[in-house]
Each structure stands twice: as C-alpha cells, then as structure tokens.
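Removed from the display is one protein chain of the complex; every other protein chain stays in position.
Coming up: subunit A.
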Amino acid sequence: MEMLMDSSQAEHSFLSSVTASERTLNPYVTGTSVVAIKYKDGILMAADMGGSYGYTLRYKSVERLKPVGKHSLLGASGEISDFQEILRYLDELILYDNMWDDGNSLGPKEVHSYLTRVMYNRRNKFNPLWNSLILGGVKNGQKYLGMVSMIGVNFEDNHVATGFGNHLARPILRDEWHDNLSFEDGVKLLEKCMRVLLYRDTTAVNKLQIAKITEEGVTISQPYSLKTFWGYSAFQNPTVHAEGSW
C-alpha cells in the first residue's frame, strides 16, 4: 500500500518530497454500523448518529442515512468525509439523469451498480473510499437491498448490515426475519438489533434514526434513543462473592 504510482525517483526514497500521499490510508472520522431489512412495503434502514474521531465521540448529529433520487436510500459507515464525497458523485449522477427529462429515473439497482463501479475502481488505484454502503429502494413495486464494501465487494440480500452489525445483528436477522414484515414488526426488529449494538459496540451512541423507503418515497425519522436495561442483580454488587474480580 506504500508504493507511489509516479515513482520515477529511486524506489527506496520514502522521504521523497515530490507530492505528499493523497491516498486514504486510515479513516479519521468514522460512523459505525448500519442495519437494513426488506419489509412488506419497502426497505427499513437504521443507523446511529455518531461520528467518532478514534475513541473520541466528536460529532453527535451526523446523518448517515440519505435519500438518493426518487427511488433509493443510502446508508454509510466508515469515513464520513468519503461518504460526503459519494453524495456529491450521486448528486451529479441524479442531475444528469434528470437532465435527460425522459420520464425515466435511476432505480436502486442502477445506483447500486454505479456505486460498486466507483468503489472497485478507487480500490484498484489504491485510493479507496473508506466506506461500507447500504443501498435500498423500491421501483415499480420491486424492492431492492444491496451492500458495497470499500474494496468493491457487493451483494444483494433480504437483510444487510455493515461493520459490527454483521457479527451482532445478522445472526438475529437470520433467525427472526421473514417475508412481508409489517412496518411495526420491522421497526421492532431493527430496534432489537440496534439495542444489542448499543450494548456491545464501543463506538455506538444512543441516538438513532430509522428511515423507510416505499413506492411513495423516503421518510427519515427524527433522532430518538433506545431504552436500555441495567438492573440485573448480578450487576448491583458483582464482587460480593469474588473479591478482586469485577
């Protein structure tokens, strides 16, 4: 990952001051997991609103769920600045699509395909957009839910998650997701997953948004927080029988 493309200089001069590295080597301000499911009328997506700077919780109102065009909803985890760049690319894409003015509009499958190409090409140039993206949408009654990672791995499924969501939320969804969930059941299921993530992911915050996309359009909820339970009797006085542990 250290090789410079224009290394007309000697290969071993890491101190070459021709140009500083303009590649993304590490993420700085990051968002944590996004979880999404297909339900009866469309797609439900949930993400918290934290932007972490390493271990510091730097930004507490980052919106990581954004509508794209008329038919899609994009959720991202990873580097926030790269997410904003992706939104700019998509803005341009939708603008050019609108300029055709032909009554047709880009659906979620097309946007997903575009994002896959963008991510994969950036990865091939060793300058990735450090994000895991979830793209969901409904067009002409067809529901679509897909994911793209920062190296261009993409797939489509009935339920997807990024980051820690893969380890903590996917097992729950594999067990409890079924076709034709109602809106209330879908939200309950997503809240269950987000609660487990809140308990067990160090970078999660208790302020989340749930977004839904149906044939009618996109609705992103106001931020709210989940109820947590800390009242187990073993937590009240854990070391009463085991001095020295915690």
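Keep in mind that, in the parts below, contacts are C-beta pairs under 8 Å (C-beta built on N, C-alpha and C of every residue); 3 or more make two chains touch, one makes a residue touch a chain; residues count from 1.
The rule we apply is simple: contacts and distances are computed from a predicted model.
Between the listed names "60S ribosomal protein L24", "Serine/threonine-protein phosphatase 2A 55 kDa regulatory subunit B", "Proteasome subunit beta" or "COMD2 protein", the UniProt record for the complex's undisplayed chain reads "Proteasome subunit beta". When the missing chain is restored to the complex, the residue among A:109, A:123 or A:170 that touches it is A:170. The chain not shown here touches subunit A at positions 164, 167-172, 174-175, 192-193, 195-196, 199-200, 232-235, 238-239, 241-246.
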